[in-house]
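Removed from the display is one protein chain of the complex; every other protein chain stays in position.
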């Protein structure tokens, strides 16, 4: 089924234990500070019911419509469409939460892998949960990042206590009891269910931390502590002028989730103790979720190119060669992210024995690295083109005051022919997008820069690379490499 | 004389015409949103009366104490001390406004230069104003950046009107009438007087724009439109926890200043029509003010190194080689800015015929370029070390709630032995400093990156450089260069 | 037909006028310094006759085998295979010259475009030349870069003379007479024919420079002045040790080609005077040839990753995190180039009205920019991992001297278990590849960095970008953009 926006909002009145800025919220749907983030997720249900968008967001299955994202990706087409779904939400200014579906996709692969290699039956639980998703259409999120404590110590070696990573503390007949906390989990306050999975590889001594499960947000023992990122005022018109992106329908509510001895029934447990597979779960969630990241960032990058081109025009600068060079760099950045992410779908990881696929680990991580690593530099280019005014421009209330508006009209004009109002609105957009909100976040969201480098190192085909070098240098050993041996020896003459 | 903080605050009740967020403020000293910025400037008067600091901030002259900054720099020692004065303010969390004193220093050099070369008497006006500063101790600012209109057109070639750069519109017996607007002029709402000067070089057809003068802020025809950067709440303890730097005594109030036919008497006019000297005034203000910029940024850079080192420790990461490498890069950045700025004072521009000095144009611009250009990269390093929590950490009110505090205490702990409260406070400091407020501003403040490159190009000793290359390549012409000829020809053998 | 290597070598004895290091060469096949470059091209004929490779390099057509590269690309498959052909040559250590085939492909598109739009018949000449290629199997090159003179002046505005760009000086009944010079044209001394085309866009006053034609290398009036890049000694074993890549079968012979009133018959003229199409010819040659560039550079990048990984192992460093990080960066570089180039083929420019394709202008230019721009940084990483020894290692003759070999054996050992000889050979490979030969060249070959930025600016979809920003900022105008209007207005609320 597909719920309506109203049904979704109603479902959030479920008695969850949630705090905002030090205060308990009895009903988040009544809380003005939550309005933006609830609204942003409600958009998904709106689009899914909208004739113009439902063929993107949903699929028909057994005569019913369900969210496309509930299904396990099995082909290049599934991956390409996955990006289209996510991008649709970003283009409409809201956000179709990706952490839940991405955790679900990763859990599907890992459960199948474990069942095949270990003879477990986790796929039964995964499919049971998938059926639940299709029939009840909840909002879901995925909880990965542990609070970690001393970052140089493994989970079971922590000093103050052993709960810095979520773990199983009791195995009972009907289910398990879990304890720990996950931090900066997007979209949790606006979710109905959470899929929890490990944030790192484990060794045998950490096997209690090798744990994947799903739970309702309002389960007994769960406490949420959240931060709104959308606190701008209620005046519609003012918000649209002053904070045209961050103030409208956007924002995330990052959340600390405390699991204080929460019970999880076995049909919601997708891994419990198989420590050798924690690494796969962490990497696979990473690659699915970084692909998600590319969707929003690709659109944001396009928007930044647009802002810069617009400001170049409004400032009368579009003929200068160094400005054109900077615009070209911005376009190169935006196009690189998009095509690398597309390539990650078109040249995916394929698991023929499982009949499943995942986005290419290399290309997804490169795309993610590129957007996070270059973000500050691109921001600098936009700020450079827009000029100092972007940091210090005028508000809606300034503009609406009849005493000062004539001065603003006269002096804030840019290139002749461009209405001053347009220039001021464009400057507010720049202020909103590049004045830095999130500039620290962009590095960490979907995994730090180091995580991408680790992924590239972990999955690099080093034997092939080294064989290539050995062949060139005349060092034996390359003839054994299945690919490189095919080139034969590098001849030293062909004819004379 | 030196005023008291109370006298300073009282002096701001002078009937000035000033708007904030679209509303006229009848008395800024009563306006809560202005509290932070007034407070920050009041600090100067506090320090100047404080026995511990007065010997830094003030000097004795003719039996009276006056601000050190009122005097024209004449030696290396004057420049070195100038930085000490500015740094004292930054170290105390406030800000001794530099634009006014820096404009005064530049005007002093340029007036002397014009008088010597053209036979004008601008130095008389400069000295008359200096006497006024010494006897009344006002807060002053310097207004440089014009609103510019179409950035590819010169002042007199603008299309919509001719007032995109401040100009003289009437020359009368007692003084002149000026029109135009200056934008993002720091500290204007909290100033008593403004020194206005050109933002670019001029040709003869733009001679009405070659204009330097001083005027009280409350002169008839002046309208101020300002933006507060310090709007954090009034609860002392909460502010200290949540916004430890930006929330306390800091902040600037950037301002648009409209000059709507303002009268300026001749004894406050320091240039009027000498278009050949606009360039000197713009560059010299630039170099004095970029030296000022190095004071704050050097301290901020030190603080950022400190934050990063502290977070490395609190996260238990200080033994990792890539963390040490990043800390080293941060320290290199901070030390480079400081020593380059120091070198700009120790190896200054010297004008022996005037008996005056200015900071080295090269080294000052290099220091400024370096801090602005590398700022985003350094921020990225700090964010990388601090971890995602810096973008998404907890507030004072979270911490004070007894229901959730035990969870925060337990789960937000980092390295064993470090109180969780310390880690949370350090994270808020990182959030406050690197979450991007001002990240666009840092590029533009004290002149854009392009301005520094232009300065280096404009003042580069290209004849020497080319002579060096010609000597190496055996191309004639180098023998005429006064320095390079001293090396003699590059010999091709010495002995065998 | 497909020639044999021997037939190819014989064809170079054709009386061409060619100089090397100031001396005329009567027969280049007898010249030891030309041995390497002739050998490298002869490889193409060897592979084309080799049963293992002929199905890559050649195709069957009308019962005969011909070079695959003679055909005009019409599909994604053609572009993908084009890279496979070029890569085969690079993998075997020689080089299948690309400038000629790339100029041919570009000329095919532009002739079809002109014929369609102007009613000319240039396609007849192109197809006549293509038939000649298929029946005689010559080695061809493409001459683009003009000598340019004063780079700030257009062709017809040059001062000393008007021949800084190749131009037509006489139009006769049977053909045309051309004059000028082309510089650093690879593979010319080893070619049989040259395709000449413009290096820039032209205006009407430059229409004599809008000129594309083919000519034999030994035509009357052509003088070649060349530079060998392969001068290493004749001792096979020594070369293999000391210069394992540059010394073996590789090298290019960049060439200045002087056209001193050369006659070209009309059936070899593919453009003459259609100045509006010079730009297309220059860009299209650029994009085909930059795709070629990606083939060699992708393989070279893989080889560099391999060298670095091997040296990390041989030095005992492969466990250090900063070394792994550097290896990851190298792998990211190599994989990015390859996948971007692949994407340029998979998402090509399509000209449906002509039935032709070209590599994507954006992705090809991004791939080329990335490899040229990052090359120095990647080299630095390899040098960093290999250590100082790579700059200062030992030669074959050092190693073969029985008096010093024991010292080298003992002291040049690296990680235990690795034969010293292997480490020394690996170090020579690093020396050969990163000691900088070509480090300036890599920036310019296939077009300077600026050329890629210009391409991205010239072909950027700025209207779309600006419409996206306008939609966000609420500035009218975006509703007219065909794509952006499809998103509809950005709503400010969905439900509450």
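The first chain written gets the first letter, and so on, giving A, B and C; residue counts start at 1 in each chain.
Note that a contact is a pair of C-beta atoms (placed from the backbone, for glycine too) under 8 Å apart; a residue touches a chain by one contact, two chains touch by 3 or more.
Model, not experiment: these values are computed from the prediction.
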Which residue of B:11, B:343 or B:448 touches the chain not shown here: B:343
For subunit B, the residues touching the chain missing from this view: 5-6, 8-9, 29, 35, 38-40, 42-43, 45-46, 91-94, 236, 239-241, 244-245, 248-249, 302-303, 305-307, 309-310, 313, 324-325, 327-329, 331-332, 335-336, 339-340, 342-343, 346-347, 362-363, 366, 369, 422, 425-426, 428-429, 450, 453-454, 456-457, 460, 462, 464-470, 472-475, 487-488, 490-496
Contact set of subunit C toward the excluded chain (per top definition): 19, 21-24, 145, 147, 149-153, 158-161, 163-164, 180-181, 183-184, 223, 225, 227, 254, 256, 258, 260, 315-317, 319-320, 322, 376-377, 379-380, 383-384, 386-392, 394-401, 403-404, 407-408, 410-416, 430-431, 434-441, 443-445, 448-450
Absent chain, residues of subunit A that touch it: 320-322, 325
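In the analysis below, only the chains that are shown with their structure count from here on.
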Residual chain groupings, excluding subunit B and keeping positions: one piece
Relative to subunit C, chain with the most remote C-alpha centre: B
Where subunit A and subunit B are represented by their mean Cα positions, the distance between them in whole Å: 39
Subunit B: positions in contact with at least two other chains: 320, 322
